[in-house]
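One chain of protein is taken out of this complex; the other chains stay put.
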Amino acid sequence: MIKSIDISTSALVAQRTRLNAISGNIANISSIKDENGDAKPYKARQVIFQTDDEMTTTGASGVKVSEVKTDEAEPLYRYQPNHPLAIKDGKWAGYVAYPNIDLTTQMVDAMESTRAYEANIGVMEITKSLGRETLSILA
Amino acid sequence: MRISVQPIPRPASLVAPPRPASPFQTGATVGASNTFADLLAGQVKQVNQMQSGADSAMQSLLTGGDVNEAEVLTAVQKADLAFRMLLQVRNKLMEAYREVQQIQI
Partner (left out) sequence: MLGVLQNNTLTALEQTLSFAQKRHELLTGNVANLDTPGYRARDLDVGDFQNALAESLESARKPSPVDGARPVTRDDILRGPRSAMEQVVFHDGSDVSLEHQVTEISKNQHLHNLAITTMRSQFSLLRAAITERA
């Protein structure tokens, strides 16, 4: 029973990490400068899940975040020649680079993550109830 | 669409045994015996039968047999109660015996 709770917890942690990444993406949807102040638009972060087989010995496994990938898609360019951060020369002269983050995709992702979170909480409740029933053999 | 419903055959182990007669009735239902001792022995045997019937029904349920869960649990409960009733009867008898023993002649 205890291991089942560990497995559910691993899922909760993974989904929370994913939700944090999504929040970061949405918060920075208009960030055209990165954390050092350079004119690099924000790149979306994506969380990759992986089955965590070291969790238990009975064949059940939890989940872990294997890496947080940075999306290498091209930024969106908008023509704003009078903007202080407009590109000076090259193919994109006069354009400003914006992050290539689609709000709808992020929101759907967030909803899916929430649903998975709730499902795992539900399973955890059942695990607790099974544990309580098992204790009642004694009492 | 025609649906035909077949009655499910009852497994032999779940056929209800005859209702245990109260030990204070004259024992016409328990074979051709008239002594109280025979009566009691008959009841013990019956309770034992109920217990083993309930046991095998339970095992059948756990191994995926063709039994109805409600029937099995009822059989277990009945066997349980029959045993406890017999136990109480036995306790009363012991009490009565001790009382009789203490009668001063």
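The letters A and B name the chains in turn, as written, and every chain counts its residues from 1.
Methods note: a residue touches a chain if its C-beta (ideal position, glycine included) is under 8 Å from a C-beta of that chain, and two chains touch if they have at least 3 such contacts.
Source: prediction; values computed, not measured.
Seen in the complete assembly, the chain not on display touches A, B. Here one chain is not drawn; of A:39, A:73, A:93 or A:126, the residue touching it is A:126. Of the candidate positions A:51, A:80 or A:105, contact with the unshown chain belongs to A:51.
Contact residues of chain B toward the unshown chain are 55, 58-59, 62-64, 69, 73, 76-77, 80, 83-85, 87-88, 91.
By the touch criterion stated above, the residues of chain A touching the omitted chain are 1, 3-4, 7-8, 10-11, 14-15, 18, 48-51, 55-56, 58-63, 112-113, 115-116, 119-120, 122-123, 126-127, 129-130, 133-134, 136-137.
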